[in-house]
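For this depiction, one protein chain was excluded, whereas all remaining protein chains were kept in their positions.
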Amino acid sequence: MIRILVSAAPIDVAVELAAVEGRGAGGVASFTGVVRGDDGVTQLELEHYPGGTERALTELAQAAARRWTLLAVTIVHRVGAMLPGDRVVLVATAARHRTAALEGCAFLIDQLKTSAPFWKRESRGADARWVDARQSDAAAAARWVALEPECRTPGAE
Amino acid sequence: MIRILVSAAPIDVAVELAAVEGRGAGGVASFTGVVRGDDGVTQLELEHYPGGTERALTELAQAAARRWTLLAVTIVHRVGAMLPGDRVVLVATAARHRTAALEGCAFLIDQLKTSAPFWKRESRGADARWVDARQSDAAAAARWVALEPECRTPGAE
Amino acid sequence: MALQILYFAWVREAIGTGQEQLAVPPEVATVAALISWLSCRSEGHASAFADPAKLRAAVDQRFVPLDASITGAREVALFPPVTGG
Partner (left out) sequence: MALQILYFAWVREAIGTGQEQLAVPPEVATVAALISWLSCRSEGHASAFADPAKLRAAVDQRFVPLDASITGAREVALFPPVTGG
């Protein structure tokens, strides 16, 4: 079961995790990204590519579900204006065993950072600027390619 | 902030995650273990070592918090009788950056499986039996030792 | 044939609009060629596209390298490296 939601509404972690749990899973892993206010950020705005975003997230969820035999994948990403402490993104995975859920979850958030069309603009008081992409995010996404079992062909993955 | 709770009460994931989030973190990772009923299990009982359990979980949380500079660690483990679909364990970590939260969370559940004094008894109808420890759990716990940076001494960890 | 062209983030702000419907000549066959061609439309376009190394693209909603073909495409999106999550 794949659930993709891109919305300006606050993310309800309890509802989302309960839905992921109810699939006969033995383990559910989640990652929640939260707006940090520790370097003076007063507001965060998230722009995205309507249509393109949902497509990218769906393909990402499908890839993770195949690679780790996941019972459920949920990706919820908030867009629009947010404040420090607000949730930006929730990724949750369910699997029979914990390693698949944990690895699938880590894969999804790493890949989302580099392959889903979202753009952040931070405001510090009256000063707003677009956030630069981080090289460390590209490296984190790339390590999953290196970890892919060599015996698997893309079609059989 | 470390929170350890061993209790017969159901685990409230929403309350626990909200507390972990509220520490100025950029990322919160969680793992929830759920009772599976897919191989005929009708009830699961969890026995533990009162006092010894809390001590083991606290030391585990402290080790993870040091190793990954975590802002918050919560470990909630249910004991007593449970049904398929019930949550057995929740591990949640908060950190400035996602990798620390994700790795710390995976470390904690792997270590908890082999180093915290809990014992499971599964019932299938009238037949109850103690669950055997799994070699794969020992291997999962051991890989974190191998991954530990060699330059760190145990005292400085 | 009219091509739907979308702009996001600071590319959108520099150009002053989030989308344009343009009749692109058939000899403009790749994303990179499209970027060059668009640069001539206004100072905003020229500014947004001054450094193609800072640009990323999607053709019909799929991420592609800048040398990818746009032949037959309905929609091309041009934007900075993504920063979600």
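When the chains are written out, they are named A, B and C in that same order, and each has its own residue count from 1.
Definition applied: a residue touches a chain if its C-beta (ideal position, glycine included) is under 8 Å from a C-beta of that chain, and two chains touch if they have at least 3 such contacts.
These figures come from a predicted structure and were not determined experimentally.
For the omitted chain, the shown partners it touches in the full complex are B.
Checked against the full complex, the one of B:I4, B:L17, B:V73 or B:V88 touching the unshown chain is B:V88. When the omitted chain is restored, the residue from B:I4, B:A56, B:M82 or B:A101 that touches it is B:A56.
By the touch rule set out above, chain B reaches the unshown chain at residues 33, 46-49, 51-52, 55-56, 77, 88-89, 109, 112-121, 130-134, 137.
One rule holds for everything that comes next: only the chains that are shown with their structure count from here on.
Per-chain Cα centroids separate chain B from chain C by 48 Å.
Shared interface positions of chain B, defined as residues touching 2 or more other chains, are 98.
Within chain C, residues 85 each touch two or more of the remaining chains.
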